[in-house]
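This report concerns only the one structure given below.
Here is chain A:
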Amino acid sequence: MEKSKENLIQDVVRRSGVNPRKCMKCGKCSGTCPAYDEMEYHPHQFVYMIETGDIEPLLKSKSIYKCLTCFACVDRCPRGVEPAKLIESIRLSVIREQGNNHLTPQMIPELIDEEMPQQALVTAFRKYTK
Partner candidate 1 sequence: MQKINREVLINKANELLSNGTINRVFGWEKGDFSYDVTPTIYFTADQMNKKFIFDDFCGANFSKYLVAETKKDQNKVGVFLKPCDTYSFNQLLTEHRFDKEKVYAIGVPCDGMVDEKKIKAFFGEGISSITSEGDEIIVDTLYDGVKKVKKADVLQERCQNCKSKKHVYYDELIGEDGEVLDSNRFDEVEKLEKMTADERFAFWQNELSKCIRCNACRDVCPACTCEKCVFNNPNSGVENKSPANEFEEKMFHIIRAFHVAGRCTDCGECSRVCPQGIPLHLLNRKFIKDINSFYGNYQAGEQEGSRAPLTNYTKEDLEPSEAVNKGDN
Partner candidate 2 sequence: MRKCLLQNQNKLFDQISSFASLYIPVETTGGNASFKKYEQGMVMSDVLKTDRSPKDLFFPQTENLMEFKTSGKNIEVIDNRKESEDFVVFGVRGCDVKSFEVLDRVFLVEPVDTYYATRREHGIIVSMACGRPAETCFCQTFGIDASAPEGDIVCYKTEDALYLDAKTEKGKNLLSKLADVTEESDGKEALKQKEQIKTVLAKLPLANLKADSFGKDKTKEFFDAPEWQILSKSCLGCGTCTFVCPTCQCYDIKDFKTKDGVQRFRCWDSCMYSEFTKMSAGQPRLTQLERFRQRFMHKLVYYPTNNDGLFSCVGCGRCISKCPISMNIVKVMKALGGIDNE
Partner candidate 3 sequence: MQRIGVFVCWCGSNIAGTVDVKAVAEALKNEPGVVHSANYQYMCSQAGQELIKDAIKEHKLTGIVVCSCSPRMHEGTFRKTAEAAGLNPYMVEIANIREQCSWIHKDIAEGTEKAIVLGRTAIAKVNLNAPLMAGESPVTKRALVIGGGIAGIQTALDIADAGFEVDIVETKPTIGGKMAQLDKTFPTLDCAACILTPKMVDVAQHEKIKIYSYSEVVDVRGFVGNFEVTIKKRARFVKEDICTGCGLCTEKCPQKKVPNEFNLGMDNRRAIYIPFAQAVPKVATIDPNYCTMLKTGKCGVCAKVCTANAIDYTQKDEFIDQKYGAIVAATGFNPISMEKFDEFAYSQSKDVITSLEFERLMNAAGPTAGKLVRPSDGKHPQKIVFVQCVGSRCAACAEKGKEYCSKICCMYTAKHAMLTRDKYPDTDVTVFYIDVRTPGKNFDEFYRRAAEEYGVHYIKGMVGKISPEGDKLMVRASDLLANKQINMEADLVVLAAAIEPDKSARPLATMLTASMDTNDFFTEAHPKLRPVESPTAGVFLSGCCQGPKDIPETVSQAGAAAAKVIGLLAKDKLKGNPCVAHSDEMMCNGCSSCEKVCPYGAITYEDKEFRGPNRTTLIRRIAKVNEAICQGCGCCTVACPSGAMDLKGFASKQIMAEVDAICK
Partner candidate 4 sequence: MQVNEFKPKIVAFCCNWCSYAGADLAGSNRLAYPAEVKVIRVPCSCRVNPMFILRAFQRGADGVIICGCHPGDCHYTSGNYYTRRRMALLFSMLDYLGIEKGRTRVEWVSAAEGAKFAQTMNDFVQTVTALGENKRLEDLRCKK
């Protein structure tokens, strides 16, 4: 169990290309995040929790779907940590599990409204579905 958790973290880190140890805990990522209030765990926490090995709460948290991948945190991080890539990587390790697609075609009709751009749907599928 411990072993597999470690492997999972390694996978997440490797896939993202992020080195969480570069973080100096300034919080600029969270200070800049437009989806902050939607999130249970915030960008800096993602980095910190991965660094300390506390990945399970993140896997279970809805926060991984709240990140808009706007990359504001990536752009502004003074240490080049790139939290969004880390969040993306964690999300991928969740939705790549069997039956873990976060968005199914059946869910689409109820989501559609006048305002919703096509592009958003396509992007959402790419992000939330295996």
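Going forward, a residue touches a chain if its C-beta (ideal position, glycine included) is under 8 Å from a C-beta of that chain, and two chains touch if they have at least 3 such contacts; residues count from 1.
Basis for inclusion: all candidates are chains of the complex that A comes from, given by their letters.
Nothing here was measured: the structure is a model prediction, and the numbers come from that model.
K.L.:
By the touch definition at the top, chain A has one partner among 1, 2, 3 or 4 in this complex. Which number?
P.N.:
Here, the candidate touching chain A is 3.
K.L.:
Would you pull the chain A residues touching candidate 3 in the complex into a rising list?
P.N.:
Touching candidate 3 from chain A are residues 22, 24-33, 36-37, 42, 44-45, 72-73, 75-81.
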